[in-house]
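Left out: one protein chain. Kept in place: all the others.
Chain naming follows the written order as A and B, and within any one chain the residues start at number 1.
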Amino acid sequence: MKIRNLLAGFVFSVFAASSLASSGLTGQPAPDFALKSSTGANLRLSEYRGDVVMINFWATWCGPCRQEMPLLDELYSRYQRVGFNLLGVNIDDDSNRAMAMINELGVSFPVLFDASKEVSRLYQVDAMPVTVIVDREGNVRHVHQGYKPGYEQKYLDQVRALLRE
Amino acid sequence: MVTRRAIIVCCCLILASLAPGSPALAGKDDPAPIVVKEAHYGEILFYFFQEDYFPAIVRVLAAQDQGRLEEHAAEAELLKGGLYLSYGHHLEAADIFERLLADNVNPEVRDRTWFFLAKIWRQRGYLDKAQQALDNIGDGLPKDIRREATMLQAQLLIDGGKYDAAIALLQDWKGKTEWSRYAQFNLGVALVRSGRVGEAKKILEELGDIDPWNDELTSLRDKANLALGYALLQSGQPHAAKEPLQRVRLEGPFSNKALLGVGWADAELDRYQRALVPWMELRGRDLLDPAVQESMLAIPYALASLDSISQAADHYLNAVEAFYEESSRIDRTINHIESGRFFDQFISDDPLDSTGWYWRMQSLPEGPEARYLFHLLATHEFQEGLKNYRDLSYLWKNLDRWQQSVDVYANMLETRRLAYEERLPRVRETLSRADLDGMVQRKLEFDALLNDIEQSGDWLALANEREFEMWGEITGLEKTPALSANIPEAEEVRDKIRLLKGVLQWGLEKDFGDRLWRIRRDLRETGEALVETQRARRQVDESMRNQPLEFHAFDDRVYGLEPRIETMKMRVGDAMAEQRAFLQAIAVGELQAQQRRLDTYTVQARFALAAIYDRAATVTEAAVK
Partner (left out) sequence: MSRKLLTSLAAGLALAFAVTVPAQEAASPDADAARAASMARDAEDAASRDQFRQLDQDVQSLKKEVLDLNRDLFLLEEELLFPANSQVAFFISMDVGEYFKLDSVSLKINGKEVANYLYTDREAGSLLRGGVHRVHMANLKTGDHELVAIFTGQGPHTRDYRRGATLNFSKGIGAKYVELEITDRVKKQQPEFVIKEWE
């Protein structure tokens, strides 16, 4: 009896968690966090209030991330001066590997290191990559799981809409 | 042979050629789709397609006056031309076309328009203008239209008496089509009229022998045969005349004349018994037909020639009586017409109430008069006159409606003015209270202030009331002299104050960025709202300036219209009376002409009778002697 309840609870929580992963955050205030960046400075999400922020969770072992990041870099360089910010959050255990990949791809947006995976847990990240778009008020407006060619068009449209607010 | 459909098609093609992106003109007479860019233009087209030309023209003129047809200016002008044509304003139309049809228009369209104009000119009798128009045609015409154009050219030559040129043209004409047949016929008739019967014979004979594939050609064949027959009769070839006359259909519209002619042919050949056959047949037909009337005299003539004198006398007597009765009937008809009621009946019977050059009566009105006018109606003069009368009637009704509307408008205007005068003081007051300029100034100052705050990072400036109060309290407390004492209690309190102040400061600094962007956003929205309000205020100002003037202008226009409408109505009424009188005169004239013919025949009959009686008397006398 007890075990079954336990099992049921476990199963439920698994499913609940995975379904929450995408829908749970949207519409809610984005959980605040501060992480060290590749430049050595600490960066805090709430200090970007007033701008549109895209948080991109990635790892060196994730193939689609490689495809996605240069496109995100383009987005960043184009819209940065009108109030758009991109924070890349790397979850590798070893930040050196991440640095190497950053240099290799030549991305210019800030990259933060979340080796302890605290922030990615906060954002219920369970697959790679995950892209979260936060509006000027600090609320999560869109969450994209994974990356397929063509997503960048969606990002573009969403970011532009939010920039107009 | 200008049909209603043809003019619509022509205009459509004109329009289509000017519409951007329209498909290339096909050779067929199918209207291409029209791209309409303005509502006003669409409305005009609507009326045009309904063949409601008057309202269409009015709208074009109005729209042009208001400058509402910028996109379609050239097309509208062309349409106006076509509308004028349809409406019968051919002079205006020609002007417009001549102005517009410059080289930058599609050549086919241009040529079609010239051809069209040529037809109109000819039917209205302006032969030289028609020739000019024809001369303007290039090679843009499609084949079937080109044939018609050639026929028109032939017709013009015939009308102008240039028979040789016409013959040459016809001979050069390749392909025997309907058009060429008509041209042929006209030429033949013209040649007969000018006495060149031999040449006419050749032409008409060929025509008389064709194998027609439609009603019109059958009719034409009949006409040709008839014309040939009579030409031969007139030139003293009765034997040859019979053949073509006999080819005319017995049941057709020309059969009466043909029968008469056949009879005369035989009579010329002194074959009176034979002549009686077709004439007897004729006698039983409608007495309205002059052929029939003639037969009534021809028969006793033949009988007399056959020595059946008493029979001839009987026939003559019958003829006189019949003619007398018919003449009386015509008198009655003339009376009816002269009373004016006849034509109004005509007009009121027309259910469509539309205007247009190609209106034709679909059915004859009831009544005995109708048969008399059947022939009359076929004449051009009458048709044109009747059409004008209808148009005038329409105009009159139109003006009448407007007169009523003007009353309504005057009322509307008054109401509107009252409403405006009532609302104006309130609006003025509201506007003067709102110090928009002051607001704008403050907004700009605020912008500058915000910039300063951002530059200097003055987080205290963005504190809310409570926070600011607390800050004041703490800094006030800080300055308490007691605190500077060198005792542990004082130090403790000093530390505490520093802690409190520091916590407040941290919070204010942390919120600074957020608050800054929010205030900026609100300020931006305020700015936008201010701009909007300023614009609205400017509009109101302008409207306030213009409104009294507008009322004044409206006043003038509305009240100025009344006498104009009244005057116009009177003029139209007069014109209508004139037109009616004209039509009446024509109708009466025609009827009187018929009466005169009857009189003539009656006289002839009487003479013949008298001669018979004379002879009989002489014979009797001689017999008695």
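Observations on the model:
Throughout what follows, a contact is a pair of C-beta atoms (placed from the backbone, for glycine too) under 8 Å apart; a residue touches a chain by one contact, two chains touch by 3 or more.
Source: prediction; values computed, not measured.
From the options B:Glu216, B:Asp400 or B:Asp495, the residue with contact to the unseen chain in the full assembly is B:Asp495.
The residue touching the chain not shown here, chosen from B:Arg146, B:Lys510 or B:Arg606, is B:Lys510.
Interface residues of chain A facing the missing partner chain: 34-36, 41-44, 47. Across the interface with the omitted chain, chain B contributes residues 470, 473-474, 477, 480, 482-483, 485, 487-490, 492-493, 495-506, 509-510, 513.
The working rule: only the chains that are shown with their structure count from here on.
Note: centroid distance chain A to chain B, computed from Cα atoms, is 71 Å. For chain A in complex with chain B, the touching residues are 46-47, 49-51, 136. Touching chain A in their complex are the following residues of chain B: 510, 513-514, 516-518, 520-521.
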